[in-house]
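Below is one structure. I have some questions about it.
Heads up, one of the protein chains got dropped from this complex, but the rest are sitting where they should.
Letters are used for the chains, namely A, B, C, D, E, F and G, taken in the order the chains are written, and counting of residues starts over at 1 for each.
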Amino acid sequence: MNFDLANVLVFLLLGAITAGLMLGLGWLLRPSNPEPKKLTTYECGEPPSGSAWINFNIRFYLIALVFVIFDVEVAFVYPVAVAFRQFVLDGRGLVAFLELFVFVGILFAGLIYVWAKRDLEWLKRVGQPG
Amino acid sequence: MSTAGIEIGLERETPAGLETEEMTLNMGPQHPSTHGVLRFVVKADGEVMRRAIPDIGYLHRSIEKISEKVGYHGFMPYTDRVDYVSAMQCNQGWAMACEKLASIEVPRRGEYCRVIACELGRIASHLISVGTTGMDIGAFTPFTHALRERERINNLLEELCGARLTFNYMRIGGCAWDIPPGFVKRASEFVEQFEPLIDEYNELISFNKIYVERLANVAIVPAEMAIAWNLVGPNLRGSGVKYDVRKDVPYSVYPELEFDVPVGTGERGTLGDSYDRYMVRMNEMKESCRILRQALGGIPEGPVIAKVPRTFKPPPGEVYVRVEASRGDMGWFVVSDGTAFPARTHIRTGSFSAMAIIEELSKGLMIADLVAVIASLDIVAPEVDR
Amino acid sequence: MEAAEIHRRLRDKLGNAVEPTLQDGDWPACEVRAAAVAEACRFLRDDPDLRFDCLSNLSAVDRKAADQIEVHYHLFSYAHRHQVVVKASSPRLDPVLPTVSNVWPIANWLEREAFDLMGVTFVNHPDLRRILMPEDWVGHPLRKDFVEPEEYHGISTRRESLLKI
Amino acid sequence: MIEIGLHHYLVVSLIVFLAGLFTVLTRRNAIGILMGVELILNSANINYVAFSRFGGGGYDGQIFSIFVIMLAAAEAAIGLAIVLGIYRKFETIDVEATDTLRG
Amino acid sequence: MGYFNNIRETIRTIFEGMAITASHLVREPYTVQYPDRIDLPIQDTLPFRYRGLLDVDLEICTGCLACERACPIDCIVIEAEKNKQTKEMILRRFDIDLAKCMYCGLCSEPCPTGSIHHTPEFEGADYSLESMVRRFVKAPIPAYKPTKGPETDPEIAPLLTRGLRYLDEFASPGDSK
Amino acid sequence: MSLINTVPESVITTKVDEVLNWTRKSSVWYMLFGLACCAIEMMQTGGPRSDLDRFGAVPRATPRVSDLIIVSGTLTLKMALRTKVLYEQMPDPKYAISMGSCANCGGLFQLAYSVCDGVDKVIPVDVYVPGCPPRPEALTEGLLKLQDKIQQERWLVRASDEGSAAA
Amino acid sequence: MQQLADSLLQTGFLQGVPTEAGYALVIAFFAFVLLNFIMLIAGVTSWLERRVWARIQSRVGPNRVGPQGVIQWLADGIKNIMKEDIVPAEADRPLFKAAPYLAMMGFFATFAVIPFGDGLVVADLNVGVLYITAVTALVVVGILMAGWASNNKWALLGGIRSAAQIISYEIPAGIAVITVVLFTGSLSMQTIIRAQGWAPWDWFLFANPFLCIASFIFFVSALAEGNRTPFDLPEAESELVAGAFTEYSGLRNLLFFLVEWGNLYVIGALYTTMFLGGWQIPPITEQPVIQGALQFATFFAKSYFLVFVAMWIRGTLPRVRVDQLMTLCWKYLVPITFANLIGAMIWFVLFPNGLAIMRFAMFALGVAVTIYFFSRILFHLRRARPRLRLNPIS
Partner (left out) sequence: MIYAALFYLIAGLTVFCALGVALSRNVVYSAFFLMGALLGAAGLYGFLLADFVAVVQILVYVGGILVLTLFAIMLTHQIAEVEVSNRSVGRLPAAILVIVTGVGMGLAIFRAPWHTAPSGEPPPTTYGIGEAFLGPYLLPFELASVVLLTALIGAIVLSRRELRD
């Protein structure tokens, strides 16, 4: 177990080390000529109009919001799904099914609510259903 | 800005609320999807545009002024550059304007050559158009397939007039070159092979659900709006207006040829949406094949060019001729003052008005839609800027 | 509808603002006094028998000999499939015309183009800026007496021909 | 070298907790405060799991920590929604400013 | 129902599209593997009318300056002078600026002998612009004088044949072919 | 401290330089920078017939990852300023191909009032390709010429007296 | 792999070395091997993608660098290492520089649990599948960081799009995985593979309709998570120039692309593990080495086939719009997977031991679809077979 975890750790670091090594090698080999004009922000050849750090549209936020909830749900269902098999083999499948069904069902209701309230829609078109 | 009392059918409510600041994006002049050097100043709220303000002139090459310097014959190569994607019709427009000024009759064989060249050019142009639409929507393969077929048209045109893109094929009074031996056979062969490819192309991309969804119901232009904004050609026909200069103000030998004018039907969305404009182009290629087949079969004998003096001095006057270029009704306004140089030339092109309408169309669209709209309007930079 | 008829109706409406003769041709032309252009155009668009719903083209012509800038409005009616040209002239020094951009939306850009390249001022135009040339450009290039500037933002506009050696 | 034991984890958790506390106390930015809260919740979680490992209590600690994570998610969702609401109303997420600008 | 129809449509069209692209995987590519992996140099596959880089057959140039006058952008410069005694044209200079040329072919139209003509040659990329000025006259040479009958000089005859073929293919007004 | 132009010349370093140059020339990514008619031919060059991809040259949308800018078409004065900006935003080493008469020297638009006569007025050009437009094979040849040029450069080896090393 | 390390330690190969150090050595060795493998995979994938793409487009693709261009990727890589590294003046320097590291870390970590063979897995975690989903989060944050730190509007838009897209599609992907987990009772990749057999009808793909649907949904979601066509909005060239990576030059940009190409393989590997029976082969030989090699080959072939499919899809489909992307996720995939999960549960409760008839029926259906597919290909081939003809006339 610890062995595996160490492995995982090593791989995490490996990514960083590889990137670092390559960048270091590049540092040796690449020209560096940072003129001020070169460092200007690219915007299709035009001088950029204002910083990009501005407030962003809320739509993406709503998506993230819905996601977080469902993400937690998925996290909850995983262990149950793992245990499910044993329950079925033990003949208690129906119980487990009902329990999980209730759990999933409640959240599914949430999804339907969000859907019905059209919060998943990007743009709302006037006079057009759904 | 008033739109002459026309309401845009599709109003999208931009999400009010959290006052996300308006983000000003420069799209272009160097941007993969602005065909050539167009620029849009996009006022966006996240992904949704409040409006996109076109900024043109990055390819303004003063062609109109040059016509006043190089004379009638010398201007012909420049007309190639007015709309380099389908130069043939520009050649024809200029030639027709001059012929009208000086009342010159073009021999019938010359007219047939012109029609053949123009229709080949139209296919080539529409290929680029539908190809770039595909590319802007994110499918690269249809684009290369379009380029591939264009390559074959280029080969044909090269044989006919010696160049792949800037043909300089027509002359005042006719055409520069007669049809070379074997050309008719090769061209017919191309037409035969090309027609099934249109079907393939349709199945590959036009009917693809994702593609349809990207284009249908996007940027709807109702007929009155299209007319008021002077949209022409496939863009106008996409809105359901059956108008084609070849049919309605007949010129050349088009009245002798049989073809239909495809119009938008709103088959997958609303009449006048981007998909309709796109489909009109697809269908026009088929019609062009039809015309080509007839024209190739019926080339009369005779000269291809009328006698025109080398120093061409038309009588004073003005003409305004219209030809059906690939991007629609192209108007050539030429004022002659009796000298060997035109006093004024003005070229009224389809892309110019198509570009003008974008600001109106873009309201409430998404950034991704903008590229689809540009592509579906088939805007070519030199035509806008000249 | 016949061109003569269009001309007659226009004259009925506007009286002497319209020249009495109709210049014949493929596109028959009615000469209109500069000040009356907007009114004429609005009438031509709105009259149900005329219905010129499309401004096909708008070109300005520099008539240096007459010291006039002439503006041609090529009108076309998709409803009735007839066509007419409205012409108006204005002195070269300071050409001023009323805008028709509130009649046909496309006129907005066409007028901007005419302003940019010919220097015609369109009164009441919502947004009369340069369109093709850069904002800081000097002069109206399609005028007959336009002289090309020597350089633009440090880029010289001349080039020595390679052949002149 | 001492065997890594319960105390080690408790110390780490303590520092995380203190950092969280400090964040909550010093930040005026409401989102910053929420981040501090996340830190505090995390330190609690470390404790839970550490106890479940060293206390021999089976899975209970882990299960609790999962519930805590769930609650943290719910809290973040609601909290951020409220923060956005405040921002919308007062054009700022400076928590003190919202006191004075009420209405 | 729209919902399921959408799903069905999507799957069907994607299926079809994948079949098409798969079929292209086994089709022959169009690529002409210029410059080395081709059977025939590209130049040989180009049609006679192809307007590549300009060339002048000085042997058959009459020094009439028609080409210089026809070029709308003045990228041909010819200096020819008449030898007072022999009444012969001497070409002192015949330069074409290929960097500026627009390959329109207007210069070759009026040439009486087809001396100035486009070749199927197109490889002219270079590191400097100066190298793109073609200077054809190395030393002053007398201009060609058309003979009355068929050309006999074995050096000139093929050139003239080529040139006349060009003139022949070029549609002259009123010609009936 | 980088190694650029610092290593003394020897057989090995020259070889290394050659290998590095070989990678540079085998992967010339060009920026999508179509200006006018020539841009169509540039597209065709990237398209099925000529397929620049064969030589490892692929189009890129931003200057940040491009090695090469193919100025394909008429450079108007308005655009010239932007071209300069874009060229400057490319990382070193960068190259420029001027494609077509317009970019070479203004070509047929030398008569125009709004056209910058030649791209070399704003950015340094490595290879000029004549033609109006140059056919795809001509552009391919231009690329090959550029590859030759890249192969000649010296990056690691210290600049010798003749200054043969690249700047 | 621990057994492997243990046996190495015992059999004298590393005798005398302290256990921990021995482990460290073994881990380092395997990490190194896998590192090269990953680079190779990513590189070759990029080359192959260009070739496949080219052929779909009637071109030939890179064929000059090395035989048939196979080392094109090497040239690209070295060139990019030697490219100047630009950090825009307006950008947030530390974050701008850190972003690629984060993405690389997230990407490398996934390889730790990919089972290339019976014993050929670096870390057979008990939570394997979930682990992969989790570390993808690092990539998300990396991309978001890149987009934000660039201080470029295209980059910001791309970064946010990308993040929103990846997280959204984690839900259907996660539920699809749960559907599989339901039948195996374990999250470990090896256990999932062992629950299937070598024969195609023993694969989960054909086990029952619900798993089949789950497999499709998983593939679609995985494509979306890997920012692949038709979901490549974050770097949609025609809209956002180059998305979150617009400002990245040279190597840093390449690292992101490395992640993308590598991820493609991870997708394939995951799919193979869950639905295509992983490395399962019929027992051919007793020789453990040969057996292992064969298993590896099988696994690699299967997963690379999926990589190929992804390339092929990329050559076929256009891109969806961002709202359609979200619609597809939340209105189609998520509800369908939910329903599918419930269906799968019912099925499992009804047939705890599976239904052999169903398996064979599904398999037959798969074969039928494939045959129909080939007939369509033939149809298209016959309908139009254009050739470019050069005219050898002059």
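Please note the rule applied: a residue touches a chain if its C-beta (ideal position, glycine included) is under 8 Å from a C-beta of that chain, and two chains touch if they have at least 3 such contacts.
Keep in mind the model is a prediction, meaning the values are calculated, not measured.
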{"item": "Residue in contact with the excluded chain [from G:Asn63, G:Thr136 or G:Asn340]", "value": "G:Thr136"}
{"item": "Residue, one of G:Leu125, G:Leu306, G:Met362 or G:Ile377, that touches the chain absent here", "value": "G:Leu125"}
{"item": "Absent chain, residues of chain D that touch it", "value": "1-12, 14-23, 25-29, 31-32, 34-36, 38-39, 42, 45-46, 49-50, 52-60, 62-63, 65-67, 69-74, 76-78, 80-85, 87-88, 93-96"}
{"item": "Residues of chain G (touch criterion as defined above) contacting the omitted chain", "value": "20-21, 23-24, 92, 95, 98, 125-127, 130-131, 133-138, 140-141, 144-145, 148, 156, 160, 163, 167, 170, 185-187"}
{"item": "Chain not shown, touching residues in chain A", "value": "1-2, 5-6, 8-9, 51, 53-58, 60-62, 64-69, 71-76, 78-84, 86-87, 95-96, 99-100, 102-104, 106-107, 109-110, 113-114, 117, 119"}
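Here is the rule we go by: only the chains that are shown with their structure count from here on.
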{"item": "Common touching chains of chain G and chain C", "value": "B, E, F"}
{"item": "Centroid comparison with chain E (C-alpha atoms), farthest chain", "value": "D"}
{"item": "Rounded Å distance, chain B centre to chain G centre (Cα mean)", "value": "43"}
{"item": "Chain centre separation in whole Å, for chain E relative to chain B (CA means)", "value": "27"}
{"item": "Per-residue overlap in chain D, given as positions that touch at least 2 other chains", "value": "84"}
{"item": "Junction residues of chain C, two or more chains touched", "value": "132-134, 141, 162"}
{"item": "Of all residues in chain G, those that touch chain F in their complex", "value": "50, 54, 57-65, 69, 72, 74-76, 78-80, 82-86, 237, 241-242, 246-250, 253, 388"}
{"item": "List of chain E residues in touch with chain G within their complex", "value": "6-7, 14-33, 40, 42, 44-48, 120"}
{"item": "Sites on chain G touched by chain B in the complex", "value": "53, 56-59, 153-154, 157, 161, 229-230, 232-233, 236-241, 315-324, 380, 383-384, 386, 388-391, 393"}
